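Every protein chain but one is kept in place in this view of the complex.
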Amino acid sequence: MYIIVVGAGRLGYYLIKALLDQGHEVLAIEKRANICDNITSEMGSCCIRGDGCETATLAEVGTNRADMLIAVTGDDEDNLVACQVAKHKFHVPRTIARIRNPRHEKLFKKLGVDVTVSTTNIILEHIEKELPTHLLTHLLNIEDKGLEIVEIKIPPNAITIGKAIKELSLPPESILSLIIRKAHKPIIPKASTIIRAEDQIVAVTTPDSEDALRTILRGR
Amino acid sequence: MEFHKILVPVAGVITNEEIIELADNLLAKKNKGEICAVYVISIERTLPVDAEIESEIGKAENILNNIERIAVEQGLKIDTDLLQAREAGPAIVDEAIEREADLILMGLTYKRRFGEFSLGDVVPYVLKNAPCRVILYHQVTLDEFAE
Partner (left out) sequence: MKIVIMGCGRVGAQLSALLDANGHNVTILDTDAYSFRRLPPSFNGKALIGNGINEDALKRAGISEADAFVALTQGDNRNVMAAQIAKHIFNVPKVVCRIYDPLRQELYTTLGLETFSPTAIFAQILKKDLES
């Protein structure tokens, strides 16, 4: 694949390296001359000096034959514009933007950026997983379907303990898909399955029903 | 000082005859050692790096054939190679590493850029990154005095 990386700062640097190792054709576009020089002498002809938001620069590097453009500068606005120019002017099939402000995610999606990566959100998700007391952990977002896969732990004092799943009024679009019990094999829940303390329940839900699902399962 | 493996990047036809003679003089013993002339076709990024550009290949082959002819005339043994890369500088440096050359001998012509004398991009890159010694050969031509 031909992949264009806009911004060769610290994140860009390791990204370029990893993508080259995977055998892709990679080109970085970077404004700062000294960074370009360092990358060229370390990794060969895979970096040019220029503004990755400029149509002329993107034309010169053959963006119209690129399979993917990844914008990882430190500024959300630059990443947005680089992706929009790539998408709308050069019809790049996949555009990926790094975002600093997690709240920009919706806007970027709306404006045609295919994937957004927010370091803030990634770290938050890890914090959720590391905190044993946390009630609901996001495992995976299925963005194009508006669904997410989450894990909910049943605390020892939950009032749902001892109840069958059919007795719970689960929110719409929420399905319990797996129960993991200590020292047992994972169970595919049935309507008659009884909830026990310390169950780890993996469920598919929507971002809107997430809170309701958690409240029902924990019985608060 | 004598050398055993000399890499000679060539770009045009003007200085080739002199530079090949010079390369031969720099070898430890006449014909005991290797001279390799390489021509680098730079492929712009709008095309894949392995794109075949007939006109460029034709031009390169002309230049390399010319060098082989000079070699035969002077009774020298010379390898020639045609490379394709994004930029000539890194390609020359990589080639020198791969062939374990102990000298890069480059001829250069007088160039002006924005009205001032310029070495271009390739020579400074090679000087900065070469794994071995580098000799630049500047052939004075009549045209330069005319400027």
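Just so it is clear, A and B label the chains in written order, and each chain counts residues from 1 on its own.
Simple rule for what comes next: a residue touches a chain if its C-beta (ideal position, glycine included) is under 8 Å from a C-beta of that chain, and two chains touch if they have at least 3 such contacts.
What you are looking at is a predicted structure, and each value in this text was computed from that prediction instead of being measured.
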Self-check item: Omitted chain - touching chains that are shown
Solution: A
Self-check item: Among A:Gln84, A:Thr137, A:Ser174 or A:Ser209, the residue in touch with the chain that has been omitted
Solution: A:Gln84
Quiz item: Looking at the whole complex, which of A:Lys110, A:Lys145 or A:Lys182 touches the chain that is not displayed?
Solution: A:Lys110
Quiz item: Of the residues in chain A, which ones touch the absent chain?
Solution: 53-56, 75-78, 80-81, 84-85, 88-89, 101, 103-104, 106-107, 110-111
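Quick note on the criterion: only the chains that are shown with their structure count from here on.
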Self-check item: Chain centre separation in whole Å, for chain B relative to chain A (CA means)
Solution: 48
Quiz item: In the complex of these two chains, what residues of chain B are touching chain A?
Solution: 44-49, 85-87, 90-91, 94, 128-129
Quiz item: Which residues of chain A touch chain B in the complex?
Solution: 2, 25, 27, 40-41, 44-46, 48, 59-62, 64-65
